[in-house]
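Below is the structure I would like to discuss, written out as structure tokens.
Omission of a single protein chain aside, the complex is shown with its protein chains in their original locations.
Letters A, B, C, D and E name the chains as they come in the text, with residue numbers starting at 1 for each one.
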Amino acid sequence: MPQSAITAPVPAQSTYQNRVAEYWNAERNPVNLELGRIDDLYHHHYGIGDAQWSVLDETDPDRRRDRLTAELHRLEHAQAELLASHLGPLDSGDRVFDAGCGRGGGSVVAHLRYGCSADGVTLSTQQAEFANEQARARGIDAKVRYHHRNMLDTGFATGAYAASWNNESTMYVELDLLFAEHARLLRRGGRYVVITGCYNDTYGQASREVSLINAHYICDIHPRSAYFRAMARNRLVPVHVEDLTQATIPYWELRKKAEHLVTGIEDTFLTAYKNGSFQYLLIAADRV
Amino acid sequence: MPQSAITAPVPAQSTYQNRVAEYWNAERNPVNLELGRIDDLYHHHYGIGDAQWSVLDETDPDRRRDRLTAELHRLEHAQAELLASHLGPLDSGDRVFDAGCGRGGGSVVAHLRYGCSADGVTLSTQQAEFANEQARARGIDAKVRYHHRNMLDTGFATGAYAASWNNESTMYVELDLLFAEHARLLRRGGRYVVITGCYNDTYGQASREVSLINAHYICDIHPRSAYFRAMARNRLVPVHVEDLTQATIPYWELRKKAEHLVTGIEDTFLTAYKNGSFQYLLIAADRV
Amino acid sequence: MPQSAITAPVPAQSTYQNRVAEYWNAERNPVNLELGRIDDLYHHHYGIGDAQWSVLDETDPDRRRDRLTAELHRLEHAQAELLASHLGPLDSGDRVFDAGCGRGGGSVVAHLRYGCSADGVTLSTQQAEFANEQARARGIDAKVRYHHRNMLDTGFATGAYAASWNNESTMYVELDLLFAEHARLLRRGGRYVVITGCYNDTYGQASREVSLINAHYICDIHPRSAYFRAMARNRLVPVHVEDLTQATIPYWELRKKAEHLVTGIEDTFLTAYKNGSFQYLLIAADRV
Amino acid sequence: MPQSAITAPVPAQSTYQNRVAEYWNAERNPVNLELGRIDDLYHHHYGIGDAQWSVLDETDPDRRRDRLTAELHRLEHAQAELLASHLGPLDSGDRVFDAGCGRGGGSVVAHLRYGCSADGVTLSTQQAEFANEQARARGIDAKVRYHHRNMLDTGFATGAYAASWNNESTMYVELDLLFAEHARLLRRGGRYVVITGCYNDTYGQASREVSLINAHYICDIHPRSAYFRAMARNRLVPVHVEDLTQATIPYWELRKKAEHLVTGIEDTFLTAYKNGSFQYLLIAADRV
Amino acid sequence: MPQSAITAPVPAQSTYQNRVAEYWNAERNPVNLELGRIDDLYHHHYGIGDAQWSVLDETDPDRRRDRLTAELHRLEHAQAELLASHLGPLDSGDRVFDAGCGRGGGSVVAHLRYGCSADGVTLSTQQAEFANEQARARGIDAKVRYHHRNMLDTGFATGAYAASWNNESTMYVELDLLFAEHARLLRRGGRYVVITGCYNDTYGQASREVSLINAHYICDIHPRSAYFRAMARNRLVPVHVEDLTQATIPYWELRKKAEHLVTGIEDTFLTAYKNGSFQYLLIAADRV
Partner (left out) sequence: MPQSAITAPVPAQSTYQNRVAEYWNAERNPVNLELGRIDDLYHHHYGIGDAQWSVLDETDPDRRRDRLTAELHRLEHAQAELLASHLGPLDSGDRVFDAGCGRGGGSVVAHLRYGCSADGVTLSTQQAEFANEQARARGIDAKVRYHHRNMLDTGFATGAYAASWNNESTMYVELDLLFAEHARLLRRGGRYVVITGCYNDTYGQASREVSLINAHYICDIHPRSAYFRAMARNRLVPVHVEDLTQATIPYWELRKKAEHLVTGIEDTFLTAYKNGSFQYLLIAADRV
């Protein structure tokens, strides 16, 4: 893919968006890079499922470290597969849209699963370049492409996509603008999937822990209600909603033991999940 | 419970509501009555889960009939338990509201599970009387009561309920009026659960099969989208959504073999589920 | 008109729309074809006005049949003229849009009355071809054209139409999408007219009879309220609303006596009109 | 009726409402009083229908004057009867609400037609007293009562009315507040009727003539679209809409010849009706 | 600027808009023309700030007249500068949009202050030609251009403007259509400013004085609330709101003494401002 495709003009961004782009252009967290190196699937999200706690019993420091890294990657990959499993059925003639693609792992997962083409977008030129490099190395760059674009205003063709998703990237944008763009891009009957951390309206307003997570990532976590209101306004109709909070806690419990990977936000996530103010949610919806 | 409680003045009803009440006052379908007699849990809804197909191999006509009846009841009960499992946690000090209670099975299930008090309402005086009689026989009439009232305008106290539900009764009413009443009755943080057949907006407008079901029951099945739009307008925020379509098909396949129980609508349901125009859906939502 | 114009690409349709198209591609009801043959005006709607009951006194079977056919056609034509009378004033330089044109009668009526150009659209290729053939035979194919297109997404030019209408075709679509397209196509001050069967919110939800009509035609009759809500959202302002229910009953009473034309739905219509659950309504509105 | 009922506390009014009340407390236009004296039906609205132009040929000045007065009253009465004809069916057990009752003619017309009870409200204590005096004189004060109250906040019982109307009184209030109160007062299935001058959105914004009428009466004429939008938000569904503009022009043509009755606004009305910027409209709607 | 640019096709206008255009094509009020001649800045709005009352003490009639003219122009110019001061910061690379530009003074003020380019639109061909002639005479016609266009549908490029405004021109249009067009034209973060007379919802509906002003100018003054509602729907977020009512009264007090300039509406404005029914308001808002 020619470099120019990455750097096609991005519509004027807000200061906020520039700051987010700077953050991700500079980001080199081991928890993202070291896990990705295992099988060249670079995820930028958290994991789900029961952890193999025995890795903590490993006494050799290097092996403990490697096994911890591998186990966390396994849990993150399980999350990516769960999301992808809700996109289908799709075939190799279909096209999917990965909104907030990070270093590109999700699009690769979808392509490998369904054979479909994928377009990922990110505000970070570094991430787009990295992800395209990975696609070239894997020999799938004819079908999987990453773009430095604004997910709210992609410039992609109306109705061209059979499925689309956000994997932990909705907290950077206004949901009404985002879902309007997904609704525009998806064909009638297309499927949209989101996995996200949301704050829990049942608890009340955003808790201190939620605000600390916002400060950590420069993001703006939405209440759960906001997702359903914005979907209702944009012809996205939920068909499957699943509270993954309990399923993600093992990932965080394990991660806080991985000294070589922690970013410092681990306890805040665990407190937020456990005091009921924060939820890890999957929504699959149809474009009607 | 004194008779007067059942027949407290019901606000003026529409002609449509009178016709629905007449239908249920007169209804004596074996599929409702014979199943209920097994353990005095009278459900008015369909079943879910894998069926024991071996009951069809039974050669003795009476035993075949009894085993079929029991198996269908088992599947219906599984549905009631699934719904009830989403109402909690609740304790004996809590009160729940059963909107469209039919002959009362759902309220009994909730009471047995949590010890909570329950108020069921139905447009049918016959159903309310029958259900109260059952509660008296079971000795739980101090905690479980049925009322001849309009679920859109119950007259019950604001914020008095910890949980509420509709089990296949939303297709008789306008959702905005219904959810406004649930939102009024539920305390902050209360849980609402609905299991319903809805038509699938992904398919398009209501299919011929959906209209035949409407004609059969004098009901007006809503599109899936209508549930999420009306919830969004009434402070009910989904937390779990599950497509039970595949799970309910065995029930219908088995039921069409039960000559003593069929009502004639079985094939229409099966066609509607299989051609994608109709879905069996559970939504659990929080009152925020 | 070249064949290609009929078969220009129709945007992806829902399964529901495909099923409706199949229905009308296969439809050969005598009540549509035999009436149309009288003067080559093929209507696909019902009639209004007082019937000449004396046709039933005719004792010669052939003449009775012919006179019944002619009388029903006269009533249907009166309906078409009533609708057309609300479109004006128009002149030969104006263009009108016939949404759901069936076999084309309405566009011919409008053209003959005002000299205007007309574009009719239908999901059925059979109907579009048939109607274009009629226009050619009449020598008006330069001004009256029929297209195989989706009325929700015609691809026609914005603001190009002085008037538009739906004659009993709104029950196949979502009203918000439909009226958005009419509002887009009409010039400022343009006129929109609809004649439709709607269910009566005063009665309540859809009655059994309304559902049987839905099942018969694979349609999805809207409540009366839905028309006014959707118009209010789409800059269509009513200026004339007329309840044609009493005016259409003679047509149905007569039709049920015409053994060679009945489709079997006649009694259901009559019951629905008479029990107050169904109305035959004309709305004329201005595009502001 | 005791005096106290008239002067029951009116909720705090705006300065605008006080000014309107002062206007009507002071108003003694011959066109209202002289016409009313004929048969003690005091209307405060305009007339409809064909005029007997021969009254203008009368050469005796006194007889000309009397015949003109009588003819205008006949046309105003025809309007009141048209409105009342859309309220039914009603019987003597029903109650109706006359919003902006003026000197009370409309409530008397409805009572005489249906035998129903009526409550009229007006901001003017003078009008309420005058109207109650008339009811006493007629011996119908047990069934027809007038109140000095705000039509936006009557304090009357919810759902107590079978029908209600505004006869040329909607231009003094916000329609959303007004229709919310009508919707609250009407029982399910109740009928609301309005006759009003509205400005025509098809023409554009309010014309100079519309503004001059506003200035004359201290009122604020709404666009036609506003009625349908506000009804759509308040569960009032139109069933009959009729443009009375042509039907009211004879009244105005005749009135401008009646030197003893003219108020000076006659030519402005005629110009407004004829240039298309203003319409005289009847809407009958159901409370659903 | 070529003549053709002025007369580019204006989308079909309503009768109302045509009448407004005729009014302004014919308008030659001294209060607009004589003031403009002083320094070739032709404003079409009112003034603000404390007046130098000493001009009234001038005894020489010609000097009194000249000084009055100059003082009123000074106050009008102060208003234009206040508006312009809220547009910034802007530089010479920016483009601004002047909606309802009249004879062009506001665009010149903005250009002189910031060096930016300006596009003004007016329904009046006379005004557009006059203003372009002024720009040519001033030698700024490469940067400041006036167009005969509809401000609701300019055809200008999306997101091309850094700032835009209406100076007393919003009372001729529907605010939702207007603000949608401003929101479309402004870039993200762009600034919109309006100065307008609005009627005061706190007082109630439009007062008689407001209606007389409407009749005078053929306009349709909006309530204050309408501005904030329409902005909220169109992503325009207020950042500064200032009630200029007291600040504009001196202008009107002085103007009513200027016999050579009065138009006859002066006392009506003063009464309206003083009885609380009318306000002179500035709103500065950000396009988000």
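In this text, a contact is a pair of C-beta atoms (placed from the backbone, for glycine too) under 8 Å apart; a residue touches a chain by one contact, two chains touch by 3 or more.
All values reported here derive from a predicted model rather than from experimental measurement.
Q: Which listed residue (A:Ala206, A:Ala230, A:Leu254 or A:Val288) would be found touching the missing chain in the intact complex?
A: If we include the chain that is not displayed, A:Ala206 is the one touching it.
Q: Hey, which of A:Ala80, A:Val109 or A:Cys219 is the one touching the hidden chain?
A: In the complete complex, the chain left out is touched by residue A:Cys219.
Q: Provide the residue numbers of chain E that touch the chain removed from this figure.
A: Chain E touches the missing chain through residues 189, 201-202, 224-225, 228-229, 231-232, 235, 237-243, 279, 281, 283, 286, 288.
Q: By the contact criterion defined above, which parts of chain A meet the unshown chain? Give residue numbers in ascending order.
A: On the side of chain A, residues 14-17, 19, 172-174, 202-208, 211-212, 214-215, 218-220, 275-277 touch the unshown chain.
Just so it is clear, only the chains that are shown with their structure count from here on.
Q: In terms of contact pairs by residue number, which of B-C, A-B or C-D shares over half with D-E?
A: Answer for the repeat of D-E: B-C.
Q: Cα centroid separation between chain A and chain B, in whole Å?
A: Using C-alpha averages as centres, the distance is 38 Å.
Q: Taking the mean of the CA coordinates per chain, how far is chain C from chain E in Å?
A: Centre separation, chain C to chain E: 49 Å.
Q: Any chance you could list the residues of chain B touching two or more other chains?
A: In chain B, residues 14, 202 touch at least two other chains, as defined above.
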